[in-house]
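With one protein chain withheld, the remaining protein chains of the complex are depicted in position.
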Amino acid sequence: MIGLETIIWIIPLLPIALSFIPILFGGRLPKGGGHVAIASIGVSAILSGIVLLRLPSTPVDYSVTWLLTGSAIPLRVGFYLDHLSALMVNITAWIALLILIYSLEYMGHEEGLGRYWTEMMIFTGSMMGFALADSILLMYVFWELIGACSYLLIGFWYTLPEAAAAAKKAFVVVRVGDVGFFVGFVLIYLYGHTLSLQALLTQPTTTIVSPTLRTTIAILIFVGAIGKSAQLPLYTWLPDAMEGPTTVSALIHSATMVAAGVYLVARLYPFFLAAPHALTVVAWVGALSAFLAATMGLVSTDLKRILAYSTMSQLGYMMTALGVGAYGAAMFHLLNHAIFKALLFLSAGAVLHVLGTRDIRQMGGLLRQMKITSTAFLVGALSLSGIPPFNGFFSKDLILGAAYEYGATSGNYYIYVLTLVSVIFTAAYIFRAFFVGYVLPPTQPRDKPVHEVPAVMSIPMIILMALTLITGWLWSPITNIFQPFVAYSPLIPPTPTAPIALTAVSLIFAITGIGLAYSGYMRSLFDPARLRQGAVGLRLHKLVSSGYYFDAAYAAVAKGLSQGLSLALDFFDRRLIDGAVNGVGYGLTLLGRRVRTVETGRVRNYLAIMVVGIVLIVILVEVL
Amino acid sequence: MITLGEIVALSGILFSGGVYSVLTSRNAVRMLMGIELIFNAANVNFVAYASTTGLAEGLSLAIISISIAAAEAAIGIAIVLLLDKLFKTVDVDKIKELKG
Partner (left out) sequence: MIVDVAYYIIVLVTLLSVVGFVVTKDIVRAAGLLLVVLACVAAAFAFMNSLLLAMIQLMVYAGAVIVIFLFGVMLTRREAPTSRLRQLASYENLTYLVFAALLFLLILRASAGLTSPLGYAYVSPQLVATSLYVQLRGVVYALAALIGASSIGAIYVVRKEKKQSDGTRGGV
């Protein structure tokens, strides 16, 4: 059998190596070369499953020396295999496989399909490479690669101005975060003289000696995570990113790329633990993002945007978990969220595919004709709201419990309160989407026939539905396989457990949220539209639906900067440079006019000039 | 004893007087007369050097110079006469253009 050393290299590099095929030969291959993509990702998935089964008990670093820099530290490249990276690789590979199968039909009739497959292959390969990378530099390389693929895929329909603008926005906003990551790891290299993950994970305090420096680096790296995971304040790109194809949203912007930020913090968790106050920042950012995103999801009418805000909110939960010391809970929620969010997106994609609209007011009445799709969405919604026995319940409960314990130990209950209140909003917005988008008939009668999607699209949904029922039990009050599995280092504390009463509280809150949505939309016990009117409601609605004015602020800053710069440059170019050139011309004209006066036409003057010249020459000769 | 320098001073008087009169005369004939003064200054120099060194070349050059000056004076006057015929004036300040 092939050894683990070889397998570990094949997993990320196979899709990348074969990625040139669809874009170059897609015209001749059926489905634009999609089978190549599915085959390569499938191989990577199977191999990562094998890796998971044959996991060594201690982490292993497979690396080779890549560049010999002049200093004593050569640059090594390679892959680091431990429980966490094995978990992440598997999540990425299997979910990518399901989504790619789904997109055989979903994207089947698109122009430029080869491009799609190629970009998806590079993305998946880079994501797996990111999960397995053994040095921060290599992580950064793959980090940038997945950002680039995200840009390309959001702007897949590049002729649409909204898509192009969204892709650009995504790239620029995430870039701002990337600067933080870059500065962070440069500091690690300068002060720690190493980029290797193993050094940072096993000896964080000796690699970087000064605690303030550790905190600074940790926060800078977290800024990178904020950008990629769409947390406050660098989140404005995620709702707009929904302009891309739904399969892209499913893979990149719910399950994998946005989880990269969470994975980054989790991967460097021993380092973060050794940096005082860094985790507090993480927790606050996570909690606030979770809360604000949940409110924004409640006022949106675009189905995919609701799901985008939901992603931001759930990522906030994961960051909160990491911040309060519940590393295990965070990773568990990452696993579960990947499954149920992909499920939700695939369902939304099916509706989009059939109806051609994203507006939930124009959808509806789908229960009879699109049974599988509607059931899928319902299952995903229940999981997201945290209703047992679906997987979301287990991981969310753990996070809330850890937040409570954190409040008990540190006295800071705000984190718990924020996450708890978000539960209501979460349930409310997702069931609002379900009721308005799937159950209730559309506001205008529809003329298009509605039919269920073909098996290629529904089977991945069914598989994901099954998974939501299964993965929850990996870590329940009864069984606990997950927690010991994923804690890869003795430095990581176990997730604190909370009293059972809290579980009941959060369940009640979740059901309340569902009930609110039900009574508002299904039973019309109160009119949600009325909330929007009235002075307070109007202001509030405007505040929330504009994304708390973050977008407007960023646009103003960008406009101001670019306008200011262009005004300055224009001034420089027109006044200074043109002025100089014109001035030279003008000056020469004046000079010519003066010099012309020598040509008088009078013989005497010419003679005089001669005499003067001779005299001057003689004087010069005398003097010198 | 008269030094060579004093002869050269005489030549200098003639030379600068000639230059000045060439520059400040409006009459063309007067200009020509000034040019003759300049020639004479040169001749005095030649003879002075011949007298000092005893070489005959100084004198022969002076003779050649005189003959050339005479020829040039004749041609100059011819030109001035033509100028007078064409421009109806010999005022050099008024003769500014080649067309005529």
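Descriptive notes on the structure:
Which chain is which? They are A and B, in the order written, and residues in each are numbered from 1.
Keep this in mind: contacts are C-beta pairs under 8 Å (C-beta built on N, C-alpha and C of every residue); 3 or more make two chains touch, one makes a residue touch a chain.
Keep in mind that what you see is a predicted model, and the values were worked out from it rather than measured.
Among the chains on display, the ones the left-out chain touches in the entire complex are A, B.
Residue positions on chain B in contact with the hidden chain: 1-17, 19-21, 23-24, 26-30, 32-33, 36-37, 40, 43-44, 47-48, 50-64, 66-71, 73-74, 77, 80-81, 84, 88-91, in rising order.
Although one chain is not displayed, its contacts with chain A can still be listed: residues 608, 611-612, 614-615, 618-619, 622.
To be clear about the criterion, only the chains that are shown with their structure count from here on.
Averaged C-alpha coordinates put the centre of chain A at 99 Å from the centre of chain B. Every residue of chain B that touches chain A in the complex is listed here, in rising order: 19, 22-24, 31, 92-93, 95-97.
On the chain A side of its complex with chain B, the touching residues are 600-604, 607-608, 611.
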